[in-house]
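All protein chains but one are shown at their positions in the complex.
Now for chain A:
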Amino acid sequence: MKHFMRFSKISKAFKEVPSQYVYQINPIKNFEAIKQFRVIDLEGNLVAKEYNNIPKEILNQIFDLMISIEEMDNLLYMSQRQGKISFYMTSFGETATTVGTTAALQPQDFIFPQYREQGSFMWRGFTIEQIVNQCIGNHLDGGKGRQMPVHYGSKDLNIVTVSSPLTTQVPQASGAGYGFRVNGENKIAATWFGEGAASEGDFHSAMNFAQTLKCQTLFLCRNNHYAISTPTDDQFRGDTIAGKAPAYGMRTLKIDGNDLLAVYNGVKYAREEIIKNKEPFFIEFITYRIGDHSTSDHSVLYRSQEEIDSWKSGNNPINRLGLFLKKQGLRQFNDDHDNQIRKDVRNRVIAALKHGSEQQSPSIQDLFTDVYDEVLPHLQEQYTELREHLTKYKDQYPINKFKGGL
């Protein structure tokens, strides 16, 4: 049987090209930063008029959601301190990036989150109750009580479940984007990661593969200036993360992440480009993590309150969008309306926490399901053993706290 090698279509035979040589040592020393795309300034004034194109209803829905998330985050953070849930991560200061991006994507687009993207989840319809039940880990949790708080996912909403090891979601998005291109689908794989997570080896593989294999993937970097306590100066050098993307041959945008209109427009543009060219796109959002990394962190230990306040009052996505809406007459700003939204969210979260904490745990049987596609014999045996143990010592275990009991 004849066996033949396929030669690369692009010949690497040597060919002299005089224009590719220089005759003096002139290294690259200038790492000029890519500028941030901006549509509204810090006071909400339009500075790029041709991008004032988002429908009024969408803008108002976005604003409603951003203030709702702020209230929810506040309450859930406090509920951790009160011992009602074991862990939480807030997204203060970053909701323009997540909500704006998801609003600009299509519902069929896959999202591969990191962990601070409740904005993406909730824009697509993930409810407060779903979030609270997941954080508590009761039988109503779609994840069957298997994951730590904020590790939610939703097949229906095309959002892949949050996973703890950093950056693993990024090459996964390259893979999914590859599948979409090969199958000719009008879908992209959008993946979130922080500027710290971009230090992981997986980031390099993902970027390189996406451009080389032409994947319909959108890389979304939330540069919020801190990775737990590590500031960006200790995380990388060069022009932030966006500066790395052109080196992979990838189209790149750097966006003012606290400017909702810039986020929305930038992502919309990127998505069109990806579908049109069947190539990936890279966006870095410059924003700031106003809150702690998580409930296990106390950020005033490594940064000053003045620094936090400078962003909270000086460059706050909610304030900037609000001022824009007010100045353009796109939203009636009276205290009652917005306060009512916040109050309703607070009441809903409190009700969800109360209801959620009264619920039973997932069933004991669910300890053994889903390890494989079916419960294999050795697991069936272990389940039987466990039931015997629990029956024997039933006064030592809170059996009635499990759905379905023994």
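Please note the rule applied: contacts are C-beta pairs under 8 Å (C-beta built on N, C-alpha and C of every residue); 3 or more make two chains touch, one makes a residue touch a chain; residues count from 1.
As a convention for this text, contacts and distances are computed from a predicted model.
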Among "Pyruvate dehydrogenase E1 component subunit beta", "Dolichyl-phosphate-mannose--protein mannosyltransferase", "acetyl-CoA carboxytransferase" or "Calcineurin-like EF-hand protein 2", UniProt-listed name of the chain not shown: "Pyruvate dehydrogenase E1 component subunit beta"
Omitted-chain contact residue, chosen from A:Phe112, A:Tyr178 or A:Phe402: A:Phe402
Selected residue (touches chain absent from view) among A:Ser163, A:Asn208 or A:Asn319: A:Ser163
Residue, one of A:Asp41, A:Glu200 or A:Asp338, that touches the chain absent here: A:Glu200
Hidden partner chain, touching residue among A:Gly44, A:Gly145, A:Gly175 or A:Pro317: A:Gly145
Residue ranges of chain A at the interface with the undisplayed chain: 86-87, 137-138, 141, 143-148, 151, 163-167, 196-197, 199-201, 227-230, 234-236, 301-302, 361-362, 364, 366-368, 371, 378-379, 382, 386, 389-390, 393, 396-398, 401-402
